[in-house]
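All protein chains but one are shown in place.
Letters A, B and C name the chains as they come in the text, with residue numbers starting at 1 for each one.
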C-alpha cells in the first residue's frame, strides 16, 4: 500500500555547515566603508554545503504531492498535466537571461510570443483586446474591476459603486471588488444552483458597476440563462465580468464574448497548463470588448507588420498593475500549450474534461450526495452530508484519501453546498485513473460506515499525521526567529 | 523515522492507455511497401498517455536511492556529490545536438574541451599522453592491456602472456586481462594487506606482460613499497598498470607517473564526479608514458595552436575501442569538475576524502573489526566477523542500514577480508553526516547483539522487504515476455 | 471499444455534444480560429527560432537594473525548483501530504524574517510593486489614515501600481523630496509632510538611484505612522535590517535572490512585518504546529484573514501567488548562507563602485550623486540618453536605465543620465566592453 516518503528533516536553518559554493570575485577586496550605524551587525542564518542543501530539498520534495505523482482533483483549480516541453523552452538563456527593460530590438522573440498569445486569447475569449499584465486570477479580477471603474468614470458615471456576485462565487471575487473600491452585493443562487434571475433583478440598479460570474459556475453547472443575464445587466448600464477560472468547461465550445461578457480574465496556470508549484506563479491576462480597450494597463504588445513593440499609447490607461509585463515565463508556457493543442485540440480538451467529470459524477452518484442537476461541465460538487450519521465530516473523507496516495478534492467550497467535495479531474486523467479514483472513493464511503475510526485517524501513510491547525492559528509560530524567541 | 516512498506500481508494459504524444509528420501517408515476409506482424507493447508515463517514472524514482538523498558509502565506487552546473552544461544544444561525424570546423567547442581534459589528465596521472575513448573503468583496463600487448608485440616479444594481479584486486582486473587475451596470475597479499614482494618476485617472469594494481589498494592502504615494486616489474621487462578507481586517495599528493606506473586508467565517473545513474555511463580514459603513445586508439585530440583536430596519425594504433570518441557528455562533466576545483582544489578533495575516511574509521573502531593497519586513504574495510556469534552476517548489517535511510557500504569485497564492509565516505560528507552515520552503525552493532532479529528481518522501511535472490537466479524471469510465457 | 466510447456508453450518450446541450445554441461556436496543433519537436524548433531573436545576457552584456537584477543563480537552485513534487504542486491545502512545500515556505519566511529583522513574513506577494500597494492598504487598515508618503524618486511603475491599489480606498499619495546632490531623503521635506493623516511613510534603502541612505535611520522618530521600508535583500547582507531601524513593514523584490530575470516575470514580492500586525498582513502564511503524534509539522495558518474565508473583508484578494519563486529564494539563500550573502553584498558594492569610478574617469561623464552606492549608480551623460543607448547597442553592449526617457522625465536636474547596475555577474570583459563603448562617445 502507498506510503509517502518520510525523512525526519530539520529546518535548513537549524543545520550548520560550511559554504562550498564559490561566488564570482569571491576574493575581491572590500574597500568600501559603510556608515557605522547602518552596518549590519548580525545575521542569524547558517552556512551549508552545496550537497547538503541539495539533499535537504530533494528529501523535502519527496514529502510533497504534485500532479506528476497522481490525480490532483482540486475543484476550481484545474490541476492538469503540465507538458515538459514548456519547461525546456523556459529554461533557455533567451528566456531566463532577458531583462525587462532591454531595448525592443533585442527582445523581438519575447514580444512575438506575447503578441501571439494576446491574439490567441482574444479568440478564445471572444474579446477584442487583451492585457497580459495581471499575474494571477485574482489580479486579473482586480484589473478587470479597475477597468470597470475607469469605464464608468470616463462616462462621468460616478454612482456605480456596487459589484454583484453570486453566493457561489470564489472568495477572490468579492475580495477583488473591495480592493478596487466597490461594495459587494451577494445574491443567493436558486434551487438549481444557478443565478436567481429575480434576485439579480432585485440587486441590479443604477449603482451596479458590474455583475461578476463564472460560467460554468463553481458547481460545474452551465448558466443556461446567460444571454438573459447579459441583457439584464447591460440594460442597467452595468458590465458583465467573466471569472475565467472555469474556462476548461467551455473552451472551444463557446466564448465569454459570445455569451455577452465584456471582460474576462484567464487563469493561464489552470486552463493553459502552466505549473504553479505550491501556489504560484500564475498568470491572469484580461480580455475586454472594444469599449474597454482604451483603459487597459500599459503597455500592450503591438505589431507593425515587421516588428513587435511595446504600445504605451493607450488613451485612458489605468496605468500599471504589476511592475513589468506580467509573468513572462508563465505566458511562454501558455503559448506553448496553445501551440501544441491548436484550435481543435483546445476544444477536445474541453470535451474530454467534461466527459471525465460526468463519468466520475455518475460513478460516485449513489455513494455521495449530488445536490442540483446531473449534467456538469468540468467539475462536480458532491456533499458529504450523508456521512454525518456516522460522525464523519468531509474533512475526514479528504484525509482518508491521502492514505491512498491521492490528493483530496477541494473541500468546503462552494459555500452553498454543505460539506462540499468539489472534484475536477481535468482532461488529463485516463479512464483507468478515474476508475481507480472512483473505486477508492467508494471504498472510503463504505469505510465511513463500517469503520469510521479509520477516517478519523487518517492520514496514516503520509509524512506526518493529522495536524493541529487550531493551535497553529492560536499561537502562531511563523518563522525560525519566533521559534527561538 | 525514515520510510521510503511506496507506490504499488505495475510494470509500464502492463498498463495500457492512449498515446498522447504527437510525432513530427504524424499524419504523413506511408506509401512504401515492405516485403511481406519481412514485415512485422505484432509488437506486444502498449500505448500510454504522456502524463501516465511521467507519473509512472516519477513514482518509481521515489523508490530509488541516490547520492542526492543521503550518504552513499559504497567503497571503491567513490559516490560523491555531482555538481549541478555540469548537468546544466551538458543540457545545452551545443552538446546534445552534435553528431560525432560532423566536420571538425563545426565542433571546435567539443574538441577544445576534450583537448583540455586530455591535458588535465596527463598532469593528474603524471602521464605523457591520454586517450579519452574508453567508456568505463573496465574498458580503460581492457584498453590499457591491449596497449600492453601491442607494446610487447611491437618489440617482437610474443612470450608475454601473463598479467599479475593481487588477490585484493577488483574483479574487472582479471576479467579485462582475459578479454585482452592474457592469463591472469593472482598473487596473495601479505599479512599487512599489501603486495607480498616475495610472491610478486615469484610470479614475475619473462612471461609477465604487466603487473596491475591499484594504489591505494582496495583496502584503502597505500602500497608503501611502490617504488620497489615498479623497479621489480620493470627489471623483468614488464609494464606497471595503475587501476585508477582509487585516485581519490592520492590525487594531487602524488601521481601514478611518479610512482613508476606506465599506464593508468581514470574512473571519471568516480573521482571526477560525473553521475552514473543505475550503473553508468562512465568514462575510463587511459593515460600512458611516452613509450606507449604510439599504440593509443584513434583518434586523439590535437591542437595546432589555432584549431583543434582529430589526430588519426598514430603510428601503431590499436584502432578503436568504442564506436566514437568516448562518452563525451561524461567527459564534459569531468572537465567542468576539474575547472571548478583547479589544481589545489583537487588536492583538497583528496585531503578531505582521506580525513573523512580516517575519522569514520576511528569512530567505528571497537565496534567493528578492523583488519590490517589503521591509516587508510580514501576508504576503509571493516569486517563483520565479530557478529557471527549472534548469527549476524554482514548482509544483515547492510540491510538494517537501509531502514535508517542510508545506503549500505560495498559488502563482501575485497575478497581477502571476511564478511567485508567497505566504506568510502568521499570528501562530500560533512562531519555532521559522518557523525550521524557512525551513530547509526554503532546502534546497529548493538542491535546485532541485543536484537538480532531486527537485522534479520530488515529492511522494513523500504519499498519492498528482503528479496529472494536465490529464487531469482534459479528461475530467471528476465522480461515481460518471459512472465507471459 | 476504446475508453472514450466505454465512458460515453456508461453515460448513455451517443455524442459528446450531448454533454454540452446545456449551452444555448446561440452562443455556441464552431471552432476556434487558431492554427492546428503542432507536435512537440516542431514546437521545440519554432520556439528556438523565435527566441533566437532575443539577445540574452550571454549574447550581449547588459547593465540594466532598476527593479530587476541579474545575479548569479546556482545551478542547484534550478535542480531543486524543478523537482516535480515541488513545481507541479498547488497551494498546500492538505498539509499532511504537502510537508515538503510547507517546510520550504516556512524556511523562506524564516530567512526573510532574519534578513528584515521583523518577526514574520508571508509566503510571497506578486512583486515589489504590488507589495507596496498591499503595504499601503495594510497601513490604512491598521491606522485608518489616508495619506501615504513616498519618495519623489520612486520608479514610475511602482507609483502607478501603488495608485491602483489605494485609489479604491480614497487614499492619497504624497511625494517627499530628495536632496539633489546626494540623492538621499530630504528629511526636512518629509517631516513637513507628515501629519495626523499620514497612514504610512515609504522609504527605500538603497534607493532608486542605488544610493545607500542613512537617513532611513531617522524616519522612525518622525511620528507614529506605519513605516514601510523598501529593501534590496542582498544588500541586507551588509546593511542594517529595517526591523533594527524601526520599520513596521519591509517589502522588496525577491527576484533578486535566486530567481531568473525572465523578461520581468515571475517576480516575487517580499513582505514582512511585526507580530502585532500579522493578522493584518496579506497573503499566505505558513505556521509551525504539531501532528497528532506530537511531531513537528507545518500548515497554512491565520487563514481567516484571507479571501476564501473573509471574502469581501479579506486583507487582500491574493490567492495564487509566487510560492515557487519563494522555493527558488529559499534554496538560493541556503546555498549562500550567511557568509555567502555577506560576501555577495560586498562584491556587488565593490564591483559597482569600481565601475562607477572608471566611468567617471572618462571625459564628459559626471557624477550624479555624491553618495555611497550599493550596486547601482546614476551617471550624467555628455550626450543624449537615447544616442548613447543606441551607440552602446551598436557595440553589442546594453547600457543602463535611461533615467529621464524611461521614467517620465522625472529628474530634470540630471538632464541626460543613465542608471547603471553592476553585480557579480559582470565580468571584467563585460565591463571593458562597456567602458570602451562609452569612451567612444565622450
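Methods note: a contact is a pair of C-beta atoms (placed from the backbone, for glycine too) under 8 Å apart; a residue touches a chain by one contact, two chains touch by 3 or more.
Every value quoted in this text rests on a predicted model; they were computed, and no experiment measured them.
**Student:** What are the shown chains that the omitted chain is in contact with?
**Tutor:** A, B, C
**Student:** Sort through B:98, B:197 or B:442 and give me the one touching the missing partner chain.
**Tutor:** Residue touching the chain left out of view: B:98.
**Student:** Pick out which of B:178, B:313 or B:389 touches the chain that's been left out of the picture.
**Tutor:** B:178
**Student:** Of the residues B:188, B:253 or B:436, which one touches the chain left out of the display?
**Tutor:** B:253
**Student:** Quick one: say which of B:1, B:202 or B:472 touches the chain that got left out.
**Tutor:** Considering the complete complex, B:472 is the one touching the chain left out.
**Student:** Which one touches the absent chain: B:286, B:300 or B:321?
**Tutor:** Of the candidates B:286, B:300 or B:321, B:321 is in touch with the missing chain.
**Student:** What does the interface between chain C and the hidden chain look like in terms of residue numbers?
**Tutor:** Given the touch definition above, chain C has residues 39-42, 44-45, 48, 58, 72, 74-75, 79, 83-84, 424-425, 427 touching the missing chain.
**Student:** What does the interface between chain A and the hidden chain look like in terms of residue numbers?
**Tutor:** Looking at chain A, the ones touching the missing chain are residues 17-18, 21-24, 26, 54, 58, 83-85, 87-88, 93.
Here is the rule we use: only the chains that are shown with their structure count from here on.
**Student:** For this structure, which two chains have more C-beta pairs in contact than any other pair?
**Tutor:** Going pair by pair, the biggest contact count turns up for A-C.
**Student:** So, what's the distance in Å between the C-alpha centres of chain C and chain B?
**Tutor:** 46
**Student:** Can you work out the whole-Å distance between the CA centroids of chain A and chain C?
**Tutor:** 20
**Student:** By residue number and range, which residues of chain C touch two or more other chains?
**Tutor:** 3, 37-40, 48, 74, 76, 78-79, 84-85
**Student:** For chain B, give me the residues that contact two or more of the other chains.
**Tutor:** 17-18, 22, 54, 58, 83-84
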